[in-house]
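In what follows, a structure is listed as structure tokens, so that the remarks can point back to it.
Every protein chain except one is present and positioned as in the full complex.
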């Protein structure tokens, strides 16, 4: 971790209003360092968010293009439910912020994590023709909220990559609305990475660890067969 | 490591009675961070225990659902030989605590470690039809208590996974009683993970490192053949 | 990081003249530790440089044969555009310094990083008959300056290894001049390693992380197919 610049005025005011947010910011910074170290957030890729308020919706999200291994206290912006900076006068946010908002609005996420691990990248390509990956039989599945036995089978959807984020958002939301009984903790984007979420930051972190573990099992299992 | 909350009253009283236990707790916390870092205890999986007393038996074990990478001083509970909280008024313990008790009672373990590594998960599935893995010829085998030459061949049993822990316990104990001359340092549960133990915490840690090393050798050897 | 010996007189004088250089030196030391830790700069291999001035050109570069995991503040030398020590009275610089100068002069690099990762070594041999590797379709490509969509296809050239660095430099520069429309962020040398660069140190670091990530994806993908 490098120097901690004093929080910008906006972020400071927001932390004053939502005191728990300061701890979330520090946790995201520590998380960024860990994910960068593991190779899940290299080359300034990835973005992470936590919900500040739902009425109106306000989301804290990493600013665009930051080195996730060395996030400073001010490397975050605040957006509204359309992913627009609110207020306007802030650093740029990623175009993909819209996918964070989408998970908050449609999956009731309290925190969203987007990473670019090697296994997510490789397996999202390997299984792309199937539009997803069935994962079953692993005890580790029980780390996903709502799963109470290893005798479960989950579907991890894969969406094609595109630079038109609103179009991608539509695809993702169409999948959710067309498959209302398919529980969803995250998804892959082809040759791109993973999105996952949880009702709060701790749960989102747990889900990310579980899904990455399962992908690594699937990938390494192929290498020994 | 995050903040160290003051030990709860029960744990503090117990540490006052068994002064060496404070060091064991700190060592388990450090161990959790290391195992989490290596990917053996992701997504709040795993649990670790040390025997406090044998008469009557009292076991210190990680409380259920804790992030093993950031265990606090109070993230432990005390159970009796049936794996029940003793006293009752504590945080939840994992249902699998029974398997810890089982190793303490039948293998004379002083400490039990349960992890979910990628190789333990993959190989427990790969070899499940054989009900175990023969491991032989490795110098590293000498790290297992009682082995004095690499010209040894050990059997690492694999049990089917189930959410009915008492049934799993019965299977494990039946294996031990039916194979009294087969020395056992640990076992795998299919697509789940590893259990191993030692006469004290240091020996359990050594056995875990040895068995994980051997599984990694076996797994990577397959990938190059 | 080990002890920080006081900067030598020359380096101290130069840092006095270019105050931002002190931070660059510390960042290269931290980078060395990270790359060494990841296995990209083992056995005293690798060298890293940053441009101090362009008129006349002066380049700060790691001295020859230093352990990159434990760089001291004085483990750097200053060279001119021909890679010669300037002034003469300094520790030895690597013969490969000429390749750093080449990227500065012909690719407008402000910083150059040379590493020896396992994947760069293996893939530079695997694809050597093709003289390079096509990389396409990865979102992570957008981490390369000038790339704005994953629907890009880049060419990572591979040059044969030789101990005659001026000859190697000629080959590299001939490639650049014969392919003026092929954007180049780095290249591989067969069974040797990677060179990459950026307009400044931050960009060079980002490019290295991106290219290493892509090579790891390509390598691991082969192992599962």
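Residue numbering begins at 1 within each chain, and the chains themselves are lettered A, B and C in the order written.
By our rule, a residue touches a chain if its C-beta (ideal position, glycine included) is under 8 Å from a C-beta of that chain, and two chains touch if they have at least 3 such contacts.
Remember, it's a predicted structure, so these values are computed and weren't measured experimentally.
Across the entire complex, contacts from the unshown chain go to B, C. Checked against the full complex, the one of C:29, C:169 or C:192 touching the unshown chain is C:192. In the complete assembly, the contact with the undisplayed chain comes from C:125, out of C:12, C:90 or C:125.
Contact with the undisplayed chain is limited, among A:86, A:162, A:202 or A:223, to A:223. Within chain B, the residues in touch with the undisplayed chain are 137-140, 143, 148-151, 202, 205-207, 209-210, 212-213, 216-217, 220-221, 223-224. Seen across the whole complex, the unshown chain contacts chain C at 39, 42-45, 67, 116, 118-119, 121-122, 125-126, 161, 163, 189, 191-193, 219, 222-223.
The definition used in the following text is that only the chains that are shown with their structure count from here on.
Rounded to a whole number, the gap between the C-alpha centres of chain A and chain C is 32 angstrom.
In chain C, the positions touching at least two other chains are 223.
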